[in-house]
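Have a look at this one before I ask anything.
Only a single protein chain was left out; the remaining protein chains are all shown in position.
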Amino acid sequence: MVRVGIVGYGYWGPNIARNFDRVEGCRVVRICDANPAARERARSSLPGVDTTAELQELVEARDIDAVAVITPVSTHFDLARRALENGKHVFVEKPFTANSDQALRLIEIAERKKLKIMVDHTFLFTGAVRKIKQLVEDGTLGQLYYYDSTRVNLGLFQHDVNVIWDLAPHDISIMNYVIGKKPEAVVATGGNHFCEQEYVAYVTVYFPNDVIAHVNVNWLSPVKVRTTLLGGEKKMVVWNDLDADEKVKVYDKGVEIGNSEGLYDLLVSYRSGDMWSPRLDQTEALRLETQQFVECVKNGVKPISDGWDGYMVVCMLEAADKSLKKKGGLVWM
Amino acid sequence: MVRVGIVGYGYWGPNIARNFDRVEGCRVVRICDANPAARERARSSLPGVDTTAELQELVEARDIDAVAVITPVSTHFDLARRALENGKHVFVEKPFTANSDQALRLIEIAERKKLKIMVDHTFLFTGAVRKIKQLVEDGTLGQLYYYDSTRVNLGLFQHDVNVIWDLAPHDISIMNYVIGKKPEAVVATGGNHFCEQEYVAYVTVYFPNDVIAHVNVNWLSPVKVRTTLLGGEKKMVVWNDLDADEKVKVYDKGVEIGNSEGLYDLLVSYRSGDMWSPRLDQTEALRLETQQFVECVKNGVKPISDGWDGYMVVCMLEAADKSLKKKGGLVWM
Amino acid sequence: MVRVGIVGYGYWGPNIARNFDRVEGCRVVRICDANPAARERARSSLPGVDTTAELQELVEARDIDAVAVITPVSTHFDLARRALENGKHVFVEKPFTANSDQALRLIEIAERKKLKIMVDHTFLFTGAVRKIKQLVEDGTLGQLYYYDSTRVNLGLFQHDVNVIWDLAPHDISIMNYVIGKKPEAVVATGGNHFCEQEYVAYVTVYFPNDVIAHVNVNWLSPVKVRTTLLGGEKKMVVWNDLDADEKVKVYDKGVEIGNSEGLYDLLVSYRSGDMWSPRLDQTEALRLETQQFVECVKNGVKPISDGWDGYMVVCMLEAADKSLKKKGGLVWM
Partner (left out) sequence: MVRVGIVGYGYWGPNIARNFDRVEGCRVVRICDANPAARERARSSLPGVDTTAELQELVEARDIDAVAVITPVSTHFDLARRALENGKHVFVEKPFTANSDQALRLIEIAERKKLKIMVDHTFLFTGAVRKIKQLVEDGTLGQLYYYDSTRVNLGLFQHDVNVIWDLAPHDISIMNYVIGKKPEAVVATGGNHFCEQEYVAYVTVYFPNDVIAHVNVNWLSPVKVRTTLLGGEKKMVVWNDLDADEKVKVYDKGVEIGNSEGLYDLLVSYRSGDMWSPRLDQTEALRLETQQFVECVKNGVKPISDGWDGYMVVCMLEAADKSLKKKGGLVWM
């Protein structure tokens, strides 16, 4: 039995708690939140759970094996550090930490104490991302050319982070997972017309083998868009996460470049075949993710999104910020 | 009567010829194309028109007032120069010239000889762009924040220009027209996985007053997208050029930033009101554009898209290429 | 304080209970369901509520003023009758009763005992239907011509009712409300290829003044559609209930019929103007509906959907069944 304590029961915490609670072999034993109303809600949703306002009760408790940190990013490092030092495995909301040094220090503690870190990049467990990962791995798409994502809406402005730290961690964790290579460099541009933080940003990520990725994030779009295009040598994918029934479409379209026989002719031919929209597994992503964390704690396997994966995302966010300051200069990873 | 000669009767030339021919006070008198089949098509479409394989016949002809240059960009400078030096006004397919020096030299000749240059940025004459320009000018949108365009499809690879030179001139000419300010700097990133020319590119343009513009162009997208978002202080616009009936939608949506009273609180409130899709003028853009050229020649007024406008677009394309070579550095205009 | 008892806590009951419970001046005191698991769920969702397996406890209880009947239609009559006879107001899930005689008998009891009946046609309280009703009443649409609804999906086959009784009550209650006239006649056709009950049906309803309504309902559609067109003399409406942001669109389109001057010429001119999508009230429909029922009980006002409205819907369903048996004959109301 893995006994989980949860720190933070605001917007996202209840979903995490509910899902951990229904994983077989796992039990949520204690929830910590400074807000009495949040603790009240926790008790009514998870009858029998302990609640506390004191972190100390959680990280020192003998009856807790793992701590889920579901609080603002500025607090992740301190909370996760204390949990790890008290011998608890940690599950940390994304982005992992407020900077890459913090991430490295947490990883170092966890490795020393042989504890698990999992970073909550929930999208990796959706039916859509798992299908796309499979299409890349089984060779259906052929060699990848590009990954191009748009994630815009009329969003909640945040005063402590810009739109990249708010929205891009989703895309960055997905592209790292799907492309499966270490990114090489980042370029970011953005606008902060009327506030200190950028509300719109464009991030290009260069991967090995000339694979290019791009993310368009915007808090000031009149319409909500969640669309990702993937171009491959053999097939191409459009993933529209707002389409209720056909989120992932695989197109048998592409170009074929032949040998250039003349002096400067490019021999290009176009393929335009069927489109196919595979049925996706409908299991709630958070259910699979919490199951995986519990299995990792029990059996010691590496989670899909461990501390190093979370660290890489934070490094890329830092690189994007650095590039933003230069209004678009190239920042090597 | 303005007598027009046309050089180049390939894909776009017939549209130009047909439209000039039906402008009142204008007549297409001669069409020049090296290809006999093209000349044959010209004669059957415009009964009574002269055709010739020799440019000299066109640029030296006494019975011609203006020459429309509808040929590949690498030939624009030489053809337009010869026409101008022979005292003809010129109408030049976009992009204006292959580099900015050429553009300056054509402008210099035209000014010296008091001739008109018009660059064929057809989109400026569409009902959609004219409506958007009006919404900006009459203050409906309030101060502009951003201009964000996606123009992707499975396109024709070209061996002599990259995707920016092929597709972005549309967006660049439109943003310059709508924003109405001189751009300050350009950043471009892109991918050229399997060929010399970039097939996908992302171009950020910084305008004065923190207005930011972005263009996403791609020859390797499985789906065709032609969507532009404009964010303003009071209203926002989505222009989907592929929507048959409701191309332009105006959203009464936005954020209002209040005075920050506390130490670090951002006072943001959201508006979410009606959406409105104005009826657009359905007149063919090319009809209005050719009419304007004829009026400019007759009455000496400045066209919406003159040599200087064409020059600015070419400068921005050059800046984008320069930035691309640096994999994304900022290039001041 | 209006004290409500609820019979039936399956799929829809919890929504009804939750909404009644948060209406000011109303309290859910008891929930009746034969299923112990349902009673368990009721107690955990509404802490402090009584539960019972015995209807008698509900309809005879002194501490209950009104009973909500949220059970299969075949049981409505008996449950509502017993509640009314015990002096309780009733709120009945749609369709009101299994036949029109039952509806009349319930109305008769309620009138005799001066009790209120409200039939749960929730759609009448949605922002979309309230906006459409307003557009009709304030003359924006001009005289109504037609109402045309498609409500199809891969649905749950039911063994006791056909697709008309399952899906069409929504459309029928809405058209009655929006058109505001007593329907004159019904024609229905349908298919029951592999089962006893029709899985697809087409219902035409003739209203006074040549207003025509049509409903297309289907349990065997591969895609879900919820679209209603309303044609008016001055404007037309498309209501797509699956559109997250722009459910109702008002088109300034139409025809204008002039005086026929010649012998057989029809003078028709077309208008094609702006489209406008009004912002809709986002309040949960069920919240407004339960509020209205409580107000009706307290102040004696007539609800939007009373027993007579529920009776009319049942009459039309009966007429549709009768027409179905004749494979499409006209059935006068």
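The letters A, B and C name the chains in turn, as written, and every chain counts its residues from 1.
In this section, a contact is a pair of C-beta atoms (placed from the backbone, for glycine too) under 8 Å apart; a residue touches a chain by one contact, two chains touch by 3 or more.
Computed from a predicted model, the values in this text were never measured in an experiment.
Participant: Among C:F77, C:F91, C:F125 or C:Y251, which one is in touch with the chain left out?
Facilitator: If we include the chain that is not displayed, C:Y251 is the one touching it.
Participant: Out of A:E60, A:E184, A:E246 or A:E284, which residue would touch the omitted chain in the full complex?
Facilitator: A:E246
Participant: Please identify which residue in C:N216, C:S277 or C:S305 touches the non-displayed chain.
Facilitator: C:N216
Participant: Determine and list the subunit B residues touching the chain excluded from the picture.
Facilitator: Listed in rising order, the touching residues are 44, 47, 223-224, 242, 244-245.
Participant: State which residues belonging to subunit A touch the missing partner chain.
Facilitator: 245-246, 252, 272-279
Participant: Determine and list the subunit C residues touching the chain excluded from the picture.
Facilitator: 145-146, 148, 150, 152, 154, 156-160, 185, 187, 189-195, 199-200, 202, 204, 206, 209-212, 214, 216, 218, 220-223, 229, 231, 236-238, 249, 251, 253-255, 257, 264-266, 268, 270, 272, 323, 326-330
What we mean here is this: only the chains that are shown with their structure count from here on.
Participant: Using CA atom means as chain centres, which chain is nearest the centre of all the protein shown?
Facilitator: A
Participant: Farthest from subunit B by Cα centre, which chain is it? Let me know.
Facilitator: C
Participant: Please compute the C-alpha centroid of subunit B, do the same for subunit C, then give the distance between them in whole Å.
Facilitator: Here subunit B and subunit C have centroids separated by 53 Å.
Participant: So how far apart, in whole Å, are subunit A and subunit C when each is placed at the average of its C-alpha atoms?
Facilitator: 43
Participant: By residue number and range, which residues of subunit A touch two or more other chains?
Facilitator: 223 - these are the residues of subunit A that touch more than one other chain.
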